[in-house]
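The complex appears here without one of its protein chains, the remainder shown in place.
Residue numbering begins at 1 within each chain, and the chains themselves are lettered A, B, C, D, E, F and G in the order written.
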Amino acid sequence: MAEFTLDWARAARTGASEAVLCEPKTATQIDAIVEHARADGRRLLLTRLAERKFRRLAADARAALDYEPRSRTAVLGGLAAARHRERVAIVCGGTSDAPVALEAARTLAFEGEEATLMIDVGVAGLWRLLDRIDEIRRHRVVIAIAGMEGALFSVLAGLVHCPVLAVPRSVGYGVGQGGRTALRAALASCASGLVVVNIDNGFGAAHAALRMVGPPAVPS
Amino acid sequence: MAEFTLDWARAARTGASEAVLCEPKTATQIDAIVEHARADGRRLLLTRLAERKFRRLAADARAALDYEPRSRTAVLGGLAAARHRERVAIVCGGTSDAPVALEAARTLAFEGEEATLMIDVGVAGLWRLLDRIDEIRRHRVVIAIAGMEGALFSVLAGLVHCPVLAVPRSVGYGVGQGGRTALRAALASCASGLVVVNIDNGFGAAHAALRMVGPPAVPS
Amino acid sequence: MAEFTLDWARAARTGASEAVLCEPKTATQIDAIVEHARADGRRLLLTRLAERKFRRLAADARAALDYEPRSRTAVLGGLAAARHRERVAIVCGGTSDAPVALEAARTLAFEGEEATLMIDVGVAGLWRLLDRIDEIRRHRVVIAIAGMEGALFSVLAGLVHCPVLAVPRSVGYGVGQGGRTALRAALASCASGLVVVNIDNGFGAAHAALRMVGPPAVPS
Amino acid sequence: MAEFTLDWARAARTGASEAVLCEPKTATQIDAIVEHARADGRRLLLTRLAERKFRRLAADARAALDYEPRSRTAVLGGLAAARHRERVAIVCGGTSDAPVALEAARTLAFEGEEATLMIDVGVAGLWRLLDRIDEIRRHRVVIAIAGMEGALFSVLAGLVHCPVLAVPRSVGYGVGQGGRTALRAALASCASGLVVVNIDNGFGAAHAALRMVGPPAVPS
Amino acid sequence: MAEFTLDWARAARTGASEAVLCEPKTATQIDAIVEHARADGRRLLLTRLAERKFRRLAADARAALDYEPRSRTAVLGGLAAARHRERVAIVCGGTSDAPVALEAARTLAFEGEEATLMIDVGVAGLWRLLDRIDEIRRHRVVIAIAGMEGALFSVLAGLVHCPVLAVPRSVGYGVGQGGRTALRAALASCASGLVVVNIDNGFGAAHAALRMVGPPAVPS
Amino acid sequence: MAEFTLDWARAARTGASEAVLCEPKTATQIDAIVEHARADGRRLLLTRLAERKFRRLAADARAALDYEPRSRTAVLGGLAAARHRERVAIVCGGTSDAPVALEAARTLAFEGEEATLMIDVGVAGLWRLLDRIDEIRRHRVVIAIAGMEGALFSVLAGLVHCPVLAVPRSVGYGVGQGGRTALRAALASCASGLVVVNIDNGFGAAHAALRMVGPPAVPS
Amino acid sequence: MAEFTLDWARAARTGASEAVLCEPKTATQIDAIVEHARADGRRLLLTRLAERKFRRLAADARAALDYEPRSRTAVLGGLAAARHRERVAIVCGGTSDAPVALEAARTLAFEGEEATLMIDVGVAGLWRLLDRIDEIRRHRVVIAIAGMEGALFSVLAGLVHCPVLAVPRSVGYGVGQGGRTALRAALASCASGLVVVNIDNGFGAAHAALRMVGPPAVPS
Partner (left out) sequence: MAEFTLDWARAARTGASEAVLCEPKTATQIDAIVEHARADGRRLLLTRLAERKFRRLAADARAALDYEPRSRTAVLGGLAAARHRERVAIVCGGTSDAPVALEAARTLAFEGEEATLMIDVGVAGLWRLLDRIDEIRRHRVVIAIAGMEGALFSVLAGLVHCPVLAVPRSVGYGVGQGGRTALRAALASCASGLVVVNIDNGFGAAHAALRMVGPPAVPS
């Protein structure tokens, strides 16, 4: 009754390797998925794998995984060698956005894309952003991550030519709680060239960026 | 049963002349209020008085009022002579914010405060704002008006030393509809020195600004 | 007091010609903007210009504009000659999504990008979508437009390799009213490669698509 | 003061045996209910009984109950022998939907209905669903369980002839959190033949399915 | 660009004749759809066709349609002869629920199912409901329609053995406005055998009822 | 199909004469209800009967009804002679609350209860309220009506000994729109002795007040 | 800085002895309040005092208090002797409503009012309610407590003559979570004589009931 089959065919159809969202799964289910993939010699990216749950995985699984706790990601089969650099910039409003920035960076690295990471260049200190804007402009896609009121999204999209991928962050309190305000600000922005993914969805932003920078590494 | 008494005593207690919110009142009720005030020789500020409703007022009342349709305000007894200038700046994100900017400006003028008005300096074109920031900084209070995602509030509060009064604007569509997103962005802002009033409340922002720039004209 | 300056410099900085959101503006304001642009010999794209408001514009402005009522767009200075074809597909869930599809198509055409338009290929009749999937796959970006429950977004993103830009549509009743359900479905989708813009924002989707398919026509 | 009487008469009136929702009840209350039922020789189905609370029940109660932790259900008096098979299909979007699928399956089994269970056939990998659609079509009712954006509900209802019972799942994050998006998607769906129960309500879906497949086992 | 194809194949796959939701469509679009269907000799059911829009249809279309204004439905090709009676009961909380009750009844009649209609048997006068409960129990499916607080759904589902299809009604004011309270009450009900469709969705309830009472008239 | 029966038996069971909520009913339905009641020689109270709809009633019905436009109420069979006075006080925050105050007063008068009406004693001018507090205290029930932020409810309940019935008013804009803020303020109040009815529900407040001041006029 | 003064004068003004809401207070703050009251020889009612927090109080305070864990209430100075009986009925939808029912009962007992308590007479088994309706009708006020969809409120108010005080209960899951659905159902109810207090506010319902049944025990 508890059997399930991973969708290996999905990779061929959509150009992405297999990823596993661990949050709603039990340690037992994750163990089974990892074992399956290892048996088939496949690579895997595990996301939203909290440190506490990682520690409850089977010793075999733990040993086979490259786990990074801040980003809550684990990789089976190693990160890909970087085939591309400086095509995707990841820009953060504050140090508390680092976990999602790292989730995006690791997801990109898993596919051979090395992103440029800039932490703490939010709009409260506008000069920090303006000082680095030329560097940011050199990239082909910008992933912008911000919580609170999300003003970074509008300001940034108004300053660059490439697509800006907004990732609202579930950081804040009161009306900012849970990231809803930052999400709405990204969607309601008067700046053009701005597109949005779900709150805290660094993984999704990375995959959308991959589709934007070019064809998948392996033709399909 | 429909009698009512205006709170003339309120002025003495809180330092503001009498103002009347016309939106939820009928033309008949407004006529009675204006007649009352004229009989007593008092000044009045009428707000949220739509042009259509103004036209339904009694001819006497219409003749006695100085009506300005864009701001939907009417004044009985004339605007005060300007006792102060360049203490309050009103900064707008776009031309569609003009009605609320004018409501604030007229409310201030009614109390003898001449505000500096800057339309269309939103963050989508950041340079327009930066070009005028020195001028804005010379004021003692800034009233900032913006709809959509309200990024102007955070950017502005990060660039000046004085209090910034955010007035979210009910301009926008989809998630921006009704001004809720701009309101939440103002409240969740990571910038300091920023305070907020209700959506489209130019009148309230003006009164708060008056309390900030100094004691009421008439000591109490 | 009602003066304003259009941000001609914005084009240089962000690679897009000037566009004007007409919904929150009065006919008088729009007339002034059009006159300004004509005097400067600039092109303009006007969006969300309802037929009723268009008819209230000055005769001069009306004569100078190429107005298309279903999309509620008007163009000053003519559409650009198509420099690119078959790079952007616009896919609709139903005929009621046509207005937004046309807004996107006209916005793209204004920039010289001729989109492929497919109406009424929603998921309720899954085969209509599957029948055309190979044609859709030939494009570099897909703009997907759907109201109601927005299932089209997930299904489509799972079937193509390129970025899918979801435009939720304010079509529906009950819990679907206003497009919120379709918006949330797009954001919560488990499909990867999917990014989202505001409800009914065909203009925004078109601009994001332009940033994705290549550098702006005029280098900056 | 804390006395209470179970509604044994309800069974006769509505055709269902007695079920107890354990979540808002204390272990002491549940013990009393189980003891009561045992004294009367009645069968009971306990739902939403977390493992931690089950362990706090009296030893007698624990021994008398057939507890299944993933579904959080316990049965007093044994499951009924299967009187019917392959009338109800339970189809899941992902492995994280298994707990609710099992709650539905156990509820059906308690009434002698053996359901067909299909895990992990969501729309992200559309072919997994299409591959099994003929098998699904053989049933008289389909219970569909999905979280995130709930696109499975619309796609499935468009592919079968029988009623589809949507059970939104409280799986997801950001805008998908708590299952509201999946719930709204089910209600706003443009597919016909689709009806909805509360989030995570596998029990309710099972009972509705029982009413659909035929008269209660015991005439009333 | 405005071409579209109706999904005639959908009927074969899902067992329902073609229906057209008119609310988001223009009169021109509806005219085209009706003309298409007439040319093919197909029957059509048009729903949510307001009287004002019906009057704007082409004279040909109007003449060909059997329009019923309270239910806002129109039929092309005539209602089917009643093949079944007294299988589906439609029970209303109040006279203001009649429009949705009639939409459901007409939808059922279009498919040859004659429903039993009971208006104004809400729970505020509980005896009106209890007086007719035996008659209601004779049916195989009950469609219950109620606005305000929707207490009818729970009470009714507790009194019958068959499935109860709740249709929340957008009748009410204050917190009852738009039907959200009735919808939530239906979903949160503690009664079993209750399933829910979107607010005011009489059409959807009728189609779900059709799937419950038996196989489609024409085998597929 | 459109027949319906008024619940004459309800009066006997709950002690209230028959009332009809006109908002969701058509003029035709209201005409039928009035005709029915006249034929039976019964009194009726019609509420939420907008002036525009009243004018569309049949001439016979209009002539038989005592209509009061501000309260949107009509009475068939005349108001009862006042059997009680000064038991119920109706206190308003502002003149814009008068329509609901009058609806409550007319509902009470229909049952022979003459209420004391005090308009415009809101908390913004606290002294207006304190000046009349002794008079208010003489009553056995206070109906308090306020929109905006609803501070009147808490202040009033803290100053009297009798039950305070809060009626939130759908007056306000921005976050006050629709009366939700006043409603929540009434429910969240830290003052004791405060109970709440739906937004704008003057009728409901009056009926609750009647139940509080004593047994129904006619024993049952 | 942390000094505070209890409002002993409030009792005289509003007729209620002093009550303390413990939830937002620390154990240290509660200890100080209890010590103060003991020094003054005053009685106190403490509400929302979780067992865990009670155990952290000072030994002196714990010894002086009569604590009842299910209702989370503690009494200093003893419950009053019952001066009145059978005036207030407390009716519950289910056993999970007992904590709030007991909070109301203890609050009433603190003021010398002995309530009649009826647990588990919800509408899912309508006969349980109808069987006891004559007994309920003998009371002067009914406090009705229900979670989930709150249908009990409407049904009950339609069956009795006295005021019904609805206390929505934060019991339920999915759309019923937190008690919002039951609250809205109570407010939107079409039954008359129904008034509402905040979710889980047994204390508030008891105080409102006290104001309804008569003057405070001690004249003021």
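In the analysis below, a residue touches a chain if its C-beta (ideal position, glycine included) is under 8 Å from a C-beta of that chain, and two chains touch if they have at least 3 such contacts.
Note that the structure is predicted; figures quoted are calculated from it, not measured.
K.L.:
So one chain is hidden, and I want to know which residue out of B:Ala74, B:Leu159 or B:Val175 touches that hidden chain in the complete assembly.
P.N.:
B:Leu159
K.L.:
Of the residues listed, F:Pro99, F:Gly150, F:Pro163 or F:Gly202, which one is in contact with the missing chain?
P.N.:
F:Gly150
K.L.:
Since one chain isn't shown, list which residues of chain G touch it in the complete complex.
P.N.:
1-5, 7, 9-10, 13, 23-25, 29, 48, 168, 170, 178-179, 183, 198-201
K.L.:
Tell me which stretches of chain B touch the chain missing from the display.
P.N.:
Residue positions of chain B that touch the missing chain: 10, 13-16, 19, 21, 157-163, 165, 183, 187-188, 190, 192-199, 203-204, 207-208, 210-212, 215-216, 220.
K.L.:
Suppose we count only contacts with the excluded chain; which residues of chain F make the list?
P.N.:
That gives, for chain F, the contact residues 93-94, 122-126, 148-151, 153-155, 158-159, 172, 174-176, 180-182, 184-191.
The definition used in the following text is that only the chains that are shown with their structure count from here on.
K.L.:
Which chains are shared contacts of chain B and chain D?
P.N.:
Looking at chain D and chain B together, the chains touching each of them are A, C.
K.L.:
If you average the CA atoms of chain C and of chain E, how far apart do the two points sit, in angstrom?
P.N.:
The computed centroid separation for chain C versus chain E comes out at 35 Å.
K.L.:
When the C-alpha atoms of chain F and chain G are each averaged to a single point, how far apart are the two points in Å?
P.N.:
27
K.L.:
Can you list every residue of chain B that touches 2 or more other chains, as numbers and ranges?
P.N.:
Within chain B, the residues that touch at least two other chains are 94, 124-125, 172, 174-176.
K.L.:
Report the topology of the inter-chain touch graph, choosing from line, ring, star, complete and other.
P.N.:
Chain contacts: none of line, ring, star or complete; other.
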